[in-house]
Every structure is written in structure tokens, then in C-alpha cells.
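Right, I'll just put the structure down here and ask away after.
One protein chain omitted, others in place.
Note that the chains are named A and B in the order they appear, and that numbering of residues resets to 1 at the start of each chain.
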Amino acid sequence: MNEVLIYSLLSLALIGTVLAVILFFVAQKFKVIEDPRIDLVDEVLPKANCGGCGYPGCRNFAEVSVSSADQKQSLEGLNCPVGGNDVMKQLASILGLEVAEQEPMIAVVRCNGSKANSPAKIQYDGPASCAFAHNLYAGEGGCQFGCLGLGDCVAACDFDAIHMNPETGLPVVNDKCVACGACVKACPRGIIELRNRNKKDRRIYVCCVNKEKGGPAKKNCSVACIGCSKCFQVCPYEAITMADNLAYIDYEKCKLCRKCVEVCPTNAIHELNFPPRKPKAETVADPAGDAPVIAETKPRPARKPATESNDTQA
Amino acid sequence: MKSLMTFTMGGVHPEENKFSEHAAIVTLPLPKQAIIPLGQNLGAPPKPLVKKGDEVKTGQLIAKGEAFISANLHSPVAGKVARLDESVDSSGYRRMAIHIDVTGDEWDENIDTSPDVVREITLGKQEIIQRIKDCGIVGLGGATFPTHVKLMIPDGKKAEFLIINGVECEPYLTSDHRLMLEKGEEMLIGIKILMKALEVDTAIIGIENNKPDAIKHLNELCIRYQGIRVQPLKVKYPQGGEKQLIKATVNREVPSGKLPLEVGCVVSNVGTAFAVYEAVQKNKPLVERVVTVTGKSVRKPSNFLVRIGTPVAELIQAAEGLPENTGKVINGGPMMGKALTTIDVPVTKGSSGILVMNKEESNRQRPNPCVRCSKCTEVCPMGLEPYLLAKLAKLALYEKAEKEMVMDCIECGSCQFTCPSQLPLLDFLRLGKQRVGHLIRTRK
Partner (left out) sequence: MFTISGSPHVHGDENVKKIMYTVVYAMIPAMLVSVYFFGLDAIRVLLVSVLSCLFFEWAIQKYIIKGPLTINDGSAVVAGILLAFNIPANIPWWIIVIGALVTIGVAKMSFGGLGKNPFNPALVGRVFMLISFPVQMTSWPIPKPILEGGFITDAVTGPTALGLLKEGVGAGKTIDQIMSDPEMPAYIDRLTGNMTGSLGEMSAIALILGGIYMVWRKVINWQLPVSIILTVFVFAGIFHLIDPQHYIDPMFHLFTGGLMLGAIYMATDMVSSPMNMSGKVLYGVGIGLLTIIIRLWGAYPEGISFAILIMNAFVPLINNSFKPKRFGLLTKK
């Protein structure tokens, strides 16, 4: 019995040694020489592998960053939206470079064609895939630009940041959003857009992407942009452009004055996270003035600092 | 050879339900307003030649196809152009269309509207193709591919057979069947014209043997038309598919990704052959077609000869109205047709039937998990693996799907029809095809 024990121990040890030697030489032979900075950069990245930077995976982004630093001495065009400015600063310091500060962004759903606003005229009976439904038909409410409500964006999100609201049938973005852009790519109708977060998360945007003329647009959805240009005329900062019967607010030019929100006849322009407005008398007075509204109206305590800080940034 | 031939691979046999089989073709009165969408053919839509307020006659050219794959459009009615505007198409999307207020039915003076059959073919090959092009003839089987493009055989290729599709493998539909019975003679002349244009000696009309009267009728007529023969086929779906029909009639397999011309065949529909006859012999453009209105709940399943641009609602009205419990209206047959979002859409060149389904029929059953029974693979007429392709499309693995030949799918729906788990296989296959097609186009 002892012999058996010894032989098996010996043979196992021998096999182990031989394999170890082989492995040692194989490791030597196939060794990949890699820039150690790639590991360092990879270390600070969020490891979400979301693709928000435009590269497949964090490791690839790290490789691209290092080679860009070597070749161009800059990190231009490279940004990790998930990690934000902190991560990019760390990354730059590893590579001995500087990065420009990026404004934090958030995904914005530009459709308000809820079940109440755009009542269903037909019933969809098929797989829960916006991409497929987009090829099949215009939408339950009849709007060919609006949200199909089947949740491709929700499925695409790796950060649990977008969910369907069962009451409205529309997706809602929450604070976990890191602006990776996965939902923007997933939406077959291009409804979701990455926009500036602004201070206190205040945002103003046209919550509609309907390019039809007013009549047909309004027929399908009570809160559609009808292309009336009222907001375009009232905007003091030329932040609003009109194209194909649709208004668009440039978030870089917008100073969050909220004038457009007030004039929109279909409530298609949304404001988010603003304090409640002052009594009616004053808001009615607003459109009368043709100079920038902030200067004329009485100071609104919660709003003014936000506008100022935006001014300094711009 | 009179034995029953069919294609070898896959296939299913859905309930036939040919209710309107014995209903003779009835000509429908003109609509009050005709809506003529521009994009009625495969390929580029034609450019409109009329503007608001113009007076048009029946058969007058109103939009010209300028691209290589495009087809002319003619006014199906006489009247005044009300507007050029977007109009909702069958899927609810808005597309450009010409709206014409109908005032009468005064035909363009160059068109022979007499009912006499013109038997003698006087035009030469090039003239025939030009006439077909001028008259805006497209494939009336449903794909609406411009016929004149099909007839222009590229150098170095030679057509041996003209195969005429009289299969009508879609359940419910009977428009081709009625046409073969009532316009058999004209159709055969049309086939002769196509044979002359293609320079082929043999034409084979494939007909499934659930239409024995059509087979008999055409067989009797064929005696006088040399080179045309009728090939009875076993009833099996999707025999009307181009590649399947070639396999069934002449036992040749069109290579993957190639056109039927690769194996020396050109396939055309019986409706197209009739339209070719009218265009070439009578100079009559494609302004009307036979449409079946049918369904289990339809009170009077019928076959109508209607003008292009007539709203579907009027057709259903003529079949004694939309049944109350209607859940779905389909443009085409139940296997490949498109569900309509509204019945106010017009009849187009590609509409072969309007199928009304009641509420019970129209909803799908809840899908179960795939049990890997491989029935979809067995019935696929193209030898694909639908379960796998659907899964790849769902997971967005489009490159892998391309390798698994998703582009060969003919969207016949046999897989989804047979799936015991009621999975939406074809829905995902379509999505996969669309995405892979996009991938291939962007690669170039």
C-alpha cells in the first residue's frame, strides 16, 4: 500500500514539474509586450464596458487613449461619459496630459405621446421590439415619429437608468444616467438625445420629433410640435431653430429663460426641475417685453443664479 | 409530363379557404376620389408630372419613372388633380400621393378600349419592351418589380424558359384563378408577347391542382398557342415563390443570392401576363387590377376589377360591408400580406387581395419558450434555420446571422406558421434581414 502512495505522489510531482517547465517556456515565447500605462489607465476606468466612448470596451478605450497620447500628444475626441470629468482627469494625469472639462450630459426622451395624449387607434400584436415595430407600422397612436413604447432603450441600458412608465407607455430617464448613448443608438426613431445636464439638472427641450405639418401632427397627438415658430420668435438667444415643421432648442445656446415654454400652444416644450412659477400676472407680462426677459422681470431667487452661472460658463 | 410536381424542400399546407373561387370578376364603379401613391413599384418612385388643378384623362401619364428600376404611373380615372400631398399608406406612414377628384371616365384617345381580342402580335422585341415600360407594368404577384427591367436580359445571359406563376399558393386569394378562367385567351397572348420579348420557345404555366377548372381551361386553349404548356403542381405553400416555382416546374435551383436568369428562367405572374397583353395589344396602361375581397366573416366574398387608387373601404363595401367583429384587415393573403392600419388606404398595383379577419382570428397566441422541436427547420423552403436566425437577430448578432444566410429568407412565414410555441420567428427574421442588408450596403 505504501508503494502505491509513493508512486502516485512521485508521478504526480513529476508531471507537475514537466508541465511547469513547458508552461514557463511557452509563457516566454508568447509573451506580449504591452505598454504598462494601458493597465494603469484601464485601472481608473469604470469597467462598465458600455461602449459610450465609442470603443468596444474599457480596455480598448485605454489602448486608444495611450496611443493617442503617444502620437498626437492630446486626448481630443476621447471621453468616458460614465466616469465623467474625474476619470478623465486621472487618465490625463497618468498620461501626462490635460483634458478639457466636459459638460455632464443626460439622455432626454423627446416624445410625450403618452396613451392619453396620443390615444391608440390600432392595436399592436407582436414582439416587444421597437426596431421591428418601426419597420412594420407607424405606431399605435398613428404618429410615425413618436415613441413606439416597446422598450428597446430600456433593454439597451446597462445602468438601470431608463424605465418604461406603464401609465404613459413612455420611457423615463432617472438620475443613474451616465450619458453613454446606448439608448440613443437603440431607438429606431431617434427620439432620445443626449443633452446638457445644466445646473440643478434644469433642462428645457422640445418634447417632440414630429416633422409633419401642424394638422396631421396635431391629429395624432395633442402635444405635438406643430411648427408654429412662436418659440423661435420669442427666443432672445437664437437658441431655437426651425426645420421640417419642428422646433429644436440648441442646448449650448439656451440660457434657460423659459420664454418658449410659455408661448408653446401645444405644451410641447418641457421644462424640468425648475421651481414653480410666480403668479399669473407676471408670466403674462413676460412675452410683452422684447429685451431679454431676465433683465426686466423681478429677480426670481431660484432662477437667477442658475442663469448667471451659465453665463459665466458660456 | 403530367405527374404532380412540386418543390422538394420544406413547405407547409395551410387551410385553403378559397371562398371566392366561383365568384366571377365584377367591375367596380369609379371612386369619388382616387388616391394614387407614387411609390407603387419596387425601386425608385416615379416623378409626378401633374400639378394641382390639372385635368387628366383615364390612362394619361401622371408620373414618370426615371430611374433604372422604376415604373410609370397613369391616371386611373378622368378628373381634376385635387392636390399632391402625403397620404397614409397601409402601415400608417405618410407617403407622397396624387389625389384626383373623379369627374368621369374619359379615356386617353390612343387607348383601345374595345372588348375585342387582338391576337396578332405586330410589334418587335424592342418595341414590346418599350411599350411595357411606357404603360408602367409591374409584377402583379405582389413584389411589383417593373416588368420591363425583367425583360431586358443582360449580355451574355440567355433565357430558356418563361415560367408563368398561376400557383396562387396563398390561402383565400382567388384573383389569379378567376383571371385565368375569364381572360385565359388574352393571358396566353400576353405570354406569347413575353416569349417574343425574351426570345424563348417554351413557356410553362404552373398551376396548383386545387384549380382543376383553370388547368382544364388553359390546357384547351394552349392547343392553339405553340410552346406554352400547363404544369399542374401539388398544393404546397410557398410554391408561388420564384425560386420554389422554378424548382417545381423545371427542377433547377437558383443559386443563393442570384436571379432566376442564372438558371435560364424568367418568372412572371398570370396577372402580369394579362396586363402585358393589354399594354402591347391595346396600348392600355396599368390602371386597374383584379382584387379578391374575402375572409371568413365577409358576407359576400368576391373578385373585383378595380381601378388603382380606389379606397379599400369601397371594396369592402361592395362585398356587403365590413363585418362588425373585424379585428384585422390584410392587404394580400394571410401568409405574406400586410395588416392595414386603416381601410382608407387605396388599392395599389401590388394589392392582390383584401382579407378581413374577425377578432378571434386576428390575435396571436401567447408565445411559449422554444422547445427546439426543429419543425421550423423542416418546413423552411430555403433550408435555413429560422429558430437560430431569429435568436441571432434578437441578440443583434447580425454578422453571424449573415453567415447563416439570413438574406436567403424569402419571408414566406412557413416557420412561424408551423411553430408549436407560437414564436414570432418571422418578425425577428425580417428585422435581421433588414439590419444585415443595411450592414452589407454600408460595407460597399
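Keep in mind that, in the parts below, a contact is a pair of C-beta atoms (placed from the backbone, for glycine too) under 8 Å apart; a residue touches a chain by one contact, two chains touch by 3 or more.
Because the structure is a prediction, the values reported are computed rather than measured.
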{"item": "Contact residue for the chain not shown (choose from A:E34, A:D70, A:E103 or A:D125)", "value": "A:D125"}
{"item": "Residue among B:K258, B:K300 or B:H438 that touches the chain left out of view", "value": "B:K258"}
{"item": "Chain not shown, touching residues in chain A", "value": "120-126, 132, 136-137"}
{"item": "Absent-chain interface as seen on chain B, which is shown", "value": "9, 12, 14-15, 91, 171, 243, 247, 252-256, 258, 263, 326-330, 332, 334-342, 355, 357, 361-365, 368-375, 377, 380-385, 387-388, 404-405, 408, 411, 413, 416-422, 424, 426-427, 430"}
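By definition in this document, only the chains that are shown with their structure count from here on.
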{"item": "Distance from the mean Cα position of chain B to that of chain A, given in whole angstrom", "value": "44"}
{"item": "Touching residues on chain A, where the partner in the complex is chain B", "value": "121-122, 125-127, 129, 131-132, 135-139, 142, 144, 212, 216"}
{"item": "Touching residues on chain B, where the partner in the complex is chain A", "value": "86, 88, 91-94, 339, 341-342, 362-364, 394, 424, 427-428, 430-431, 434-435"}
